[in-house]
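Down below is the structure, laid out as structure tokens.
Only one protein chain is missing from this complex, and each of the others stays in its spot.
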Amino acid sequence: MGDSATTAMAIGDGNALTVALIVILAFAATSVLALALGRRPAGRPLVYGASAAIAAAGFACGLAALFDAPAARVLPLGLPLIGAHVRLDTLSAFFILVVNLGGVAASLYAIGYGRHEHSPERVQPFFPAFLGAMNLVLVAGDAYTFLFGWELMSLASWAMVVAHDKAADNLRAGFIYIVMATFGTLMLMLAFALLAGSSGAYAFADMAGRPHGALVPAVVLALALVGAGSKAGLVPLHVWLPLAHPAAPSHVSALMSGVMTKVAVYGFIRIVFDLAGPPAWWWGIPVLAAGGITATLGVLQAMLQADIKRVLAFSTIENIGIIFVGLGLALAFKGNGLEAAGALALTAGLFHALNHALFKSLLFFGAGAVLDATGTGDLEKLGGLIHRMPTTSVVMLVGAAAISALPPLNGFASEWLTFQAILLSPELAPWGLKLLVPAVGALLALAAALAAACFVRLYGIGFLGRARSDAAAGAHEVDRWSRGAMIGLATLCVLAGILPGPVIDTLQPVVAPLIGARMPMQSDVAWLSIIPVGESRSSYNGLLVFIFIVISAGLAALLIHRFASRALRRAPAWDCGFPSSDPATQYTASSFAQPIRRVFATGLFRAREQVTLPPPGDLSPARIRLTEDDPAWRLIYTPIGQAVGTLSERANALHHLTIRQYLGIVFAALILLLLVLAIWP
Amino acid sequence: MPQPIFPHLVFDVAHLLAGAMVLISLMMLYQGRLNALIKVFALQAVALAASVAWQAQAQHAPHLYVTAVIAIAFKGVVIPVALHRMVARLGIHRQVETALATGPTMLAGIGLVALALVVMLPVTATSDPLAREDLAFALSVVLLGLLMMVTRRNAVSQIIGFMSLENGLILAAAGARGMPLVVEISVAFSVLIAFIVIGVFLFRIRERFDTVDVDALDRFRGGRA
Amino acid sequence: MIGDLLIQGGQMLVVLALAPLVTGVVRKLKARLYRKRGASVIQPYRDLARLFRKEAVVAEGASWLFRAAPYLIFAMTWVAAALVPTFASGLLFSWSADLIAITALLGSARFFLALAGMDVGTPFGGLGSSREMMISSLAEPAMIMLVFCLALVAGSTQLSTVAEVMLSGVGLRVSLALALIGLMIVAVAENARIPVDNPSTHLELTMVHEAMVLEYSGRHLALIELSAQLKLLLYISLIACVFAPWGIAPVGAGLAHMPLGIAAYLGKLAIGAVLLAVFEASLAKMRVFRVPDFLGAALMLGLLGTLLLFVSRGL
């Protein structure tokens, strides 16, 4: 606790809620200010500076509220029947912390990065609005306020997705995004409808206590999974995500991927863990299955992408899958009376949510830096950036290692906890879970390994090797602000990785009310280790591993340089004796992916390779064409699109009738109704 | 108010006249040529006038005579004459353009009359039986008028169908005991307006398209690309 | 405490000292099986010593990562190896990383190795890295599933605890048999041995590990070679510690136990080396795209073992 506890005292009881509301208001005001400033150059530092400051306040407020008693208030706004309920409990507080942390980083990054925005008036007004809307979702205490913020969040981010509207792809991305977002909102609306009942008990406080039949919570679970899942990017509701996240400016992509998906996770937790009542034994099953499938398919597709931001977007899907595996386990444990294990699983999920916010924002910042420096995000055109962008390449390396779940970084810490939770699951009695959990564990492990492959590819192709285009060769390091933001996030990744204990402890006030149990206190464990269950079961000490690695590497370097050789000679690359000066001879992103593509994607994504070889004597280059399709599109969205197309085609016939035929319709309607009357009992 | 001397007589005559209107409606469905149609329509207007006048007498509602006069003057005389001229001027008096053959149309018409009767059946006996029967016939006339509008391609016959429909309305209104005068005047008023506007449009339509076939208008429908 | 520290320190030195020897023994045995005479078993030491002394030739386009990677790889592998009980289970820092973390540490090493392979920008480096990541994408989940399997039997992921539980006897279990086979497959794949990879070839179509390290020379190459040797030792130790824990000095055992422990350990290493050599000598290298089937088998074995444990627990 330490410092954070004293901060909590400083802000005081329930005042954090007031601060949170002021934060939201301030975001709104900044948004209006940005609108007024338009294209003026002063707008950028002003808007992003203000956003950073406000988000910092929000962060502090979240931190404070984490150790505070829940506070609630009713404002005379929003839904007139009940007013706007706002409340701040530890769950909200944690996510406020995450959101505003990402907000601070993105705002700072944007102070520099935004300089290259050619239409700032299409981004700046929506940026603070986006942050404000996410905060609003988190403090919402009734269904209307929640969905209001939720949809506003989609809307603001949509506006930024279509900010660069001259590219047709962005418009398409925006369209798919906003439709899917609204679909999700409607699903949540239905979930809330069931919880609120016909009397209109829309306030969360009233929902939680309402008795329900057996079926209602189950339907709520399904709706929440679909509604929040579509926002978070669960397969097969993920299709918008890899289109929309990359389309936005990079600092917005970072927020969308790193932060907004967390708001979706919050929505799921709020509805399922808090409002829907005690879980049934099987609730974990759909969540686990969705999480496992999402994690694996997400990262597999990430592996196949050539665009750096699309890689990151698909990787977001993977991480959402990991988070949902944690949540699913927590539900399974709680539903089967294993609260302690549930606390571990939920902690793992939340920890991973925090981690993902950190490293995914970092990676998107890096991608933005690359985009800014080279003008392209196409991996096939990059290479060798480590020479031209020293800082960016270091922080990207940290981010890549963290997201690949490599110890001693933070990604590993949370995945380790998830694995520990899986190892507790033999205690679960139901057969369905017994069969599912190991399979999900395998999927998760597969996802982790593929993630490493994916980020080796991203980093190795993008940053290492030789430049594959003039743009990459002429890249330059990005500005101070951007570097600062990236360095800050990279530092946090390392810190959260080597000191997982304090993070876990901080999460316990969030977990305890939701699960009814908490993990053992980690601060009491010697050497800052973490011991999630019992000492003899498992423990991990990131700090020590980190120190060991540093010492070993340092020692090795020292000894070798001291006692062996320190001579170094630069020479042309050896390459088995046939070095080629042409960077085009390097492995490309698609050739790197080829083995995994062949192994995993041939069946699942119908990945095909088509090689066209010119006839002998023809000097034109050979071509390879790679195709794959997402089964979600093939099986779900394309048919839906076609169905709507057919429906509109059919319905449209009604637009071209003659007056007589229209009269005929009226006449038919009349006759029909009269017939109904005639046969009415 | 003294009791009518022959209550059944009142009933029978009203019944007869209303029934006659239904019959005329069916006749109109049967007509192929425009001139004949207009004549039958005029006949229906006369029947309507008689029916309304009978109601005026039966209900001791003298204001209904006004309606009767309006009916006979406008629909019996003025409009048929005008329509004849229009048809002559447009040179379409020989045109027969039905969308549905006469046989099925007649069958449908008879079905509609049956439907109107069935629908009126559950109306409880507490209601004025006179009104009830009248209503059933009025409803039949309304439905037959609509049927005519639906099965005819020609604008003039559509107008006639529409006015036949209005005849049904007036029959119903006149049958409703004590229905305030306001309504009848309004009815007449709106029929007048309706006719004027239709006339205006017909004029324009002829001017622009040289035809009054409604289907021809559809070629100019915006939004069809 | 002091004893534990000594054991820990001793363990670290022992693995470092023995790693080249195991590789040397395997090579020697293989050569003998091929009816060649083969180099001396201490040849790896000589090679390392020579490499350490030589100047390092670094390709012109190489970045700092290329030079830093060997140290990182070595450090991670060494730390991992130091945490696997060899002759005694009372390792002082055993709790700082469990089996999952050890697997992940090896994964980190591989991550950097693969990156280093791509740094110079030669086709071979990329080829090696790409294949290595494909192989690891199956080997790692297989490993994790095997870890699950073991952890469920032992009720712990701490290797020291696992070793002790195994020592105390858990009886014969189908799951363990499956896990043993799976772990062997993974070990073969992870150590770039035949049939997955051939550590002694530079034939471009077949090499994986060697392709990644093609540009390394001098001390860098020495470190990478040493890391590879450590890793081989680690896997043999791991299998020995889990499936043949006999002779390991238990926690709190006095120094008197140590000679026995070391002797047992050496014996196990010898057996492991022999088995590996025989295995390698009797098989041919697979096509790269056959490897997934091979590793998929390991993954399935792990999953099956875990499932069996899940199910039997509930009965």
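Going in written order, the chains are labelled A, B and C, and every chain counts its residues from 1.
Note that in this section contacts are C-beta pairs under 8 Å (C-beta built on N, C-alpha and C of every residue); 3 or more make two chains touch, one makes a residue touch a chain.
FYI, contacts and distances are computed from a predicted model.
J.: Using the UniProt record as the reference, specify the protein name of the hidden chain from among "Hydrogenase-4 component F", "ABC transporter ATP-binding protein", "NADH-quinone oxidoreductase subunit N" or "Sarcosine oxidase subunit beta".
T.: Hidden chain, UniProt protein name: "Hydrogenase-4 component F".
J.: For the chain omitted from this view, which of the shown chains does it touch?
T.: Per the contact definition above, the missing chain touches A, B.
J.: Looking at A:L79, A:A280, A:I547 or A:A564, which residue reaches the missing chain?
T.: Of the listed residues, the one touching the omitted chain is A:L79.
J.: From the listed residues A:A69, A:A429, A:L635 or A:A669, report the one that touches the chain absent from this view.
T.: A:A669
J.: In terms of residues, what is the contact footprint of the unshown chain on chain A?
T.: Touch with the absent chain occurs at residues 76-81, 121-122, 143-144, 147-148, 151-152, 155, 162, 165-166, 168, 171, 174-175, 178-179, 182-183, 186, 189-190, 192-194, 196-198, 200, 202, 644-645, 647-652, 654-655, 657, 659, 662-663, 665-666, 668-670, 673-674, 677, 680.
J.: Going by the touch rule given at the top, which residues of chain B touch the chain that is not shown?
T.: 119-120, 122-124, 126-128, 131, 135, 138-139, 142, 146, 149, 158, 162, 165-166, 168-169, 172-173, 176-180, 182-183, 186-187, 189-190, 193-194, 197-198, 201, 204-205, 208-209, 217-218, 220-223, 225
One rule holds for everything that comes next: only the chains that are shown with their structure count from here on.
J.: For chain B and chain C, let me know how many angstrom lie between their CA-based centres, rounded off.
T.: Spacing between the chain centres: roughly 99 Å.
J.: What's the distance between the Cα centroids of chain A and chain C, rounded to whole Å?
T.: Computed value for the inter-centroid distance: 35 Å.
J.: Quick one: which residues in chain A touch 2 or more of the other chains?
T.: none
J.: Hey, what residues on chain B touch two or more of the other chains?
T.: none
J.: Given the complex with chain B, which residues does chain A contribute to the contact?
T.: Per the stated touch rule, the residues are 655-656, 658-660, 663-664, 666-667, 670-671, 674-675, 677-678, 680.
J.: What residues of chain A sit close enough to touch chain C in their complex?
T.: 383-384, 386-387, 393, 397, 401, 404-407, 412, 416, 419-420, 422-423, 425-427, 429, 431, 434-435, 437-439, 441-442, 445-446, 448-450, 452-453, 455-457, 459-461, 464-466, 527, 529, 535-541, 544-545, 548-553, 556-557, 560, 564-565, 567-576, 579-580, 583, 585-587, 591-596, 598-600
J.: Name, in rising order, each residue of chain B that touches chain A in their complex.
T.: 99, 112, 115-116, 118-119, 122, 143, 146-147, 149-150, 152-153, 158, 214-215, 217-218, 221, 223-224
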